[in-house]
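Each chain you see keeps its place in the complex, though not every chain is here.
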Amino acid sequence: MFIQRFEEITILTNGVNLISLTDSIEKFVKSSEIVNGILNLSILHTSASLIIQENADPDVQKDLINFYDKLAPMSNDLYIHSTEGKDDMPSHIKSSLTNTNLAVSIKDYKVQLGTWQGIFLFEHRLERQKRKVFLHIIGEK
Amino acid sequence: MFIQRFEEITILTNGVNLISLTDSIEKFVKSSEIVNGILNLSILHTSASLIIQENADPDVQKDLINFYDKLAPMSNDLYIHSTEGKDDMPSHIKSSLTNTNLAVSIKDYKVQLGTWQGIFLFEHRLERQKRKVFLHIIGEK
C-alpha cells in the first residue's frame, strides 16, 4: 500500500560548514515504516543548501568550503545586493551551484547511498542560523 | 487515492533573465486536485535551466546573472562549440551548473517553499526563445 509521510527538521548552524543529515534522515525513514519509496528533501532557504558528498575524510569538506569561497568571495565590492552582509550574496550563489532539493531512493528501508556518500546541509552564512529541511517520502509500507 | 497529472507549459523569453514560474506551478497544483505529492519539473532544453532562488530583492537576480556571466563568459575564443553563437556554449555550461530537473514537495495543496523562495526559469540565451517546462505530479487526491 502506497502512503506518504512528512517531517520538518530544524538544524542550528554556526558558521560556514557541512553538517551531516544522514542520521536524521535514516531515523525518519525508519519511523515512516516505508520499505521502498522516493524521499524528497527540500531546504527552505536560499543561503544554505543540500549536497551528497564524501563522508570519510574531513579534508574534503574543508577543500569544498575553500573552493566555493574562492569562486564566490565574501566581498561587498563584487555584488549589488550587499545590505544583508558580505556573506549573503555569495550564499545565494553557492546555493544555486549546489542543491535546494534532492530526491533519494529508499529500498529495503535503506537510503540508497554509496559507501562513501553522506547527505549534508551546506551552511553558507557566517552567523548562527536556524535552518528548516522538509522531508517527504512516497512509498510502500 | 494516488493519481498522476501532467502539463507542459510554454514560456517566451527575451534575453538573459530569471522568470518566475511559481504562480504557474501553484495554479497547476491547484487544478490537479492533489493534496499531497511530489511535483517533478523538467526543462526540455540545455541552454536554459531551473533554479529555486530568492524572490524578494531583484538585485539578487542581477548578481546571479553577473556571476554566471563572469564564470562562463560569452566569447567564441573560449569554446570549440561556437557555430550557434557566442552565447550558446556558456548557456550549456550555466545549465549544467544549475538544474534541468527539480522535484518539489506538495503538502496541503501547497508547494513546500520557504518564505523567500521562488521557482525560476533561468534563461541563458540572448535571443528570444520558446521554452517548454514539463510539470508532473504524483500524489493523493
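So that you can tell them apart, the chains are marked A and B in the order they are listed, and the count of residues begins at 1 in each.
As a working rule, a residue touches a chain if its C-beta (ideal position, glycine included) is under 8 Å from a C-beta of that chain, and two chains touch if they have at least 3 such contacts.
Source: prediction; values computed, not measured.
Number of identical chains making up the complete complex in this structure, 2 of which are shown: 3.
The definition used in the following text is that only the chains that are shown with their structure count from here on.
Residue ranges of subunit A in contact with subunit B, taken from their complex: 2, 4, 6, 38, 40, 42-46, 71-72, 79-81, 83, 89, 92-93, 95-97, 99-101, 103, 132, 134, 136, 138. Residues 2, 36-38, 51-54, 57, 59-60, 62-64, 66-67, 71, 97-99, 102-105, 107, 112-117, 138-140 of subunit B are the ones that touch subunit A when the two sit in their complex.
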